[in-house]
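With one protein chain held back, the other chains of the complex are shown just where they sit.
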Amino acid sequence: MKENNNHSNAKRYGMVIDLDKCTGCGSCMVACYSENNVPFKTDETNKLDSLNWIRVYKISNNKPYPHSEVCYLPMPCMQCDGIGKHGHSPCVSVCPAVATDYDYSTGIVSQIYTRCFGCRYCMAACPYHARKFNWWDPVWPADMEKYLSPNVSARMRGVVEKCSFCFHRYQLARDKAYLEKRQELAEDEYQTACAQGCPTGAITFGDLNNKSHAVYKLKKSPTAFRLLERLETNPKVYYLSSKSWVRRAGDNYLAHEETEKINNKVKEPYEAKEHL
Amino acid sequence: MKIDRRSFLTYTTAVVLGGAAGSMLSPATWKITDDIAIWTQNWPWTPVPEDGAVSYKQSVCTLCSGNCGINVRLIDGRPVKIEGLKDHPVNKGSLCPQGFSGLQYLYGPSRVTAPLKREGKRGEGKWKKVSWDEALAAVTGKLAELRKQGRPQSVACISGSDQGTIPNLIGRFLNAYGSPNFICEPTAQDAIEQAIYLTQGAQGEPVFDIENAEFILSFGSGILEGWGATGRMLNLYGAGKPARKIIQVEPRLSDTAAKASQWIGINPGTETALALGLAHVIINESLYDKNFVENLAFGFDDWTDDNGKTHEGFAAMVKNYAPAKVAQITGIDQAEIVSLARKFARAKRPIAVNGRGRGFLPGSIDESLAVLSLNALVGNINKTGGVSAMPDPNYTQWPEVKIDEIAAKGMQEPRIDGAGSEQFPNTRYLLNRLPETINTATGESPVQALLVTDANPLYTMPDTAATKKAFDRIPFIVSFSPYMDETARHADYILPNHSYLERLQDAPAAAGNSLQVISLAKPVVRPVYETQHIGDTFIQMAKGLGGFVNEAFPWASYEKFLKKTLADHWRTLNRKGILEFAHDLPEPLAYTFNTVSSKFEFYPTARNRAKQQKGSALPAYAPVPIEGDIQRFKLVMTPYDSIRLSGGYVANAPFMTKTVEDTVLKQQTSFVEINPATARELGLKEGGMARLTTPKGEADVKVHLYDGIKPGLIAMPRGLGHTAYSDYLADKGTNVNMLIGAIEDPGSGLNMAWGIRAKLTRI
Partner (left out) sequence: MNETPLIPAGVKRCSKWQFSLWMAAVTAVLLWGVYAMFLIWYKGLNQTNMNDAYGFALWIWADLAVIALGGGAFFSGFLTYIIGKDELKNIINFAVIIGFICYSSALLILAIDIGQPLRGWFIFWHANVHSMLTEVAFCLSCYFAVLTIEFIPLILENPKLAKKPFLHHLSHNMHGIMAVFAATGVFLSFFHQGSLGGVAGVLYGRPFAFREHIFIWPFTFFLFTWSAAACGPCFTILVTKITEKITGKKLVGDAAVRLLAKISGWMIITYIIAKTADTIYWAYVTAPGLGFTLMDFYTSSTYNIGLLFAEIIVCGFVPGLILITKRGRESSFLLMTAIILAVIGVSLNRWVMVLQVMAVPLFSFNEWYTYMPSWQEVATTVLPVAYGLIVISLAYRYLPVFPQERELNPID
């Protein structure tokens, strides 16, 4: 946890998900399963014991026919910067065994399966239900083990897993850059499987600190919001929606509170000075 | 022994420290602890994927007719991930959930791993593994026997597609063998195709040039649920979001409706009335394209035929569809209808499209004609951003087939499904009529041997019970499926095809692309099991039959055949992976229509006589007489499509089912969607159990209250309720096809049912 976090060129990788574009197709979920060796069971209908690193929720404005509207909302791990944005993510700070950690050079919250001893305190701490427990031994029936990717280790029973922002892709890209004697990664060199796979381009991924990356601008859009911002978890996943009921559904408000006013109050004021 | 406090403390401390030090210094403690840790971190039953050299292979996804480009990542030749091919014209780097699940179709418990011969009763699931030689000999023997008996026409083939060289190879086989009964599964495209033929005289794939349209009026098409070319539609949506307007007319808030600029709830089955009502307003307010209507169309005004009989024209006919009346039929506000008609007619590049959901059900010809007329009113025919027919790209060169006498006689027999008959002259395939034909035949079944490929009729056809009854009457069923699907499970022999990743095949891009793209699917991995390419299987069967059938197949293998038939195109296709054919639209002012009037026929004179004798051939709205007594069945049920569920032949992979929401499937039970108001009347609660009854069957379901569905209507997804495949799919929910039936369009014979009456009772 303690590390020099004064990197002048520290990355803050993040996502902007345009809910107006998301059609709920579920490609991001399956792209993630197949990228990250996520196992499956015969019954996956209990969403509370189903391993999903990104879950697409379907939310509604709760108005009667024909005024009802629905919106899909994909939720990966928010890679929270935490209160004070010092890597004090809700989950990282509670893990007794440092099996999950905040990487100051990327802002990515890691999960070390072989270190995790399955106490699930991190799950209790994460308000987004981004963390999933391996209640069962993973099983790949009838030769399916053969399709497993060596880039992501298979998880054993009894440990927690979650979205890693496809960290192995970052490592591969960085290694390649290193061999080519480069310091910086281009925006398209490191992309997550879900962002890449989304058929409507709803997911944009990049360095939130880098002015030349698309996410830098998108996150400042007037229709941008984050989930449960008021908890000060400081997620690095942003959402865009042109619908005010959707933006309101992203957080909790008292009846009289106005969504945008509260949002503006909690929006991060700091990123300008952080980038080199 | 007396111990004082001091010595006690010393003693204790010494023991504790000594013990601690001893165990700490002993390598055993450390070794054991370390070993335990390592063991828990590497349980031998948790797989450790092998690492190796990375490579990529490009191919095409043929899991649906979308044909998206794929890029497969391999580790030492072992495929580990399928990704979208970045610069493929169809999908531009993305894939649908099915495409991403691809490797689960390569491996897995639902694969048929070797040729199988049935043991025990049909459908019982007892099989004997046989050699390819034995399986081929058995099937060829049976076919030879039927030919010898002089009834080759009793062999039928159900195919999922008629596009590309494989279906054509099979068609050629049947031709040389002597059977006219190559039957494709009809979809909405068949109805649209026919409507285009009737109005424009053009044969070919319907093209809705959505890419270049700006205002899309969709009559229930599941543009985001897999309609048309799935991958392309999704891409288009993402790219076009700000500019394009989509108006979705549908009784249920589908994903397409949810993402549309506007959703208009409509009484189910009244789309034709709305289309004609919109036409009424457009004509009434003179908003139509005068040039097109006056110079290039026929039957807009009243006309007189050669016999001097006067016929009412389109303009006069739509007077019957005044907004007030249409409002009543459709349940849409009158002002809304008028405003929609104006917006449509005034839009820069409007297009109207139809085909419910993914287009699994053909629908009525009247509906397709009405929608097409709407496009014609705004002059949107044979235009960029419009509707046209794309002729067969014709990229293959086939040598002539010579046929013998038996085959010639067989080919003259009428088709068993009645397609192309006097009654249904413009229809090519009528699979929906097959079960009834077989079930009502006196004596033997007219089908003595059935070959099934790329199709799963025992699951996908409406009225599963009737289909199964018909199949039980067919003495010999052969499946070529790579998967143990419902139909394969019911076969006598399974001659398993390679899975799509092991197979060489040309893949013509799906309907709707204004640019015809032929991709080459190349094997990305050597066959994992003892399967065989279906092309090779048919070539070997032809060899076994000998004579002219053999002569029709002068190729040693499918690969050789493909290279030969593609001729000059092979090199390009092999090198680039795709062939592109521009869809040349006629010059703007030189429309050529192949109709009797040489114009676009608002009044389709070629429409079959049965209809014309009764009166007009113009499209008209008449409620489809959906099955069920309204007193007994107070609700109406429609199937719906979801992109996370495959309703077609290639069923869900485990990954897809994993994405299905818990308001669609919970453990073994499907949900029906119902409006909360209707649910309240019936005393039903969210998640509660209910018995769903339709005239075709019943099922126990769970109830999901959904504000986005019209009161009185209930909806159920396609793609659940399989009984075959594997534990990852079988016995999950209800197969909606089991609960619905088909209703013949009197003019086309196609299934025009869109739903069925139903009853829900709390249990």
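Letters A and B mark the chains in the order given here, with residues in each chain numbered from 1 onward.
By our rule, a residue touches a chain if its C-beta (ideal position, glycine included) is under 8 Å from a C-beta of that chain, and two chains touch if they have at least 3 such contacts.
Only a predicted model underlies this, so the values are computations on that prediction, with no experimental measurement involved.
The omitted chain makes contact with just one of the residues A:74, A:90 or A:201: A:90. In the full complex, chain A contacts the hidden chain through residues 1, 46, 48-49, 57, 59-60, 83, 90, 93-99, 115-121, 123-129, 131-137, 156-160, 227-228, 230-233, 248-249, 251-254, 257, 262. Although one chain is not displayed, its contacts with chain B can still be listed: residues 1-3, 5, 8-9, 33, 36-37, 39-41.
Keep this in mind: only the chains that are shown with their structure count from here on.
Chain A makes touch with chain B in their complex at residues 20-21, 23-27, 29-31, 33-35, 37, 40, 42-47, 50, 52, 56, 58, 60, 62-66, 68-72, 113-114, 137-138, 140-150, 153-157, 193, 196-202.
Residues of chain B that touch chain A in their complex: 40-41, 43, 45-52, 73, 75, 78-84, 91, 93-97, 99-101, 103-104, 106-109, 111, 224, 231, 234-235, 237-239, 241, 253, 255, 258-259, 263-265, 528, 643-644, 654-663, 665-667, 675-677, 706-711, 726-728.
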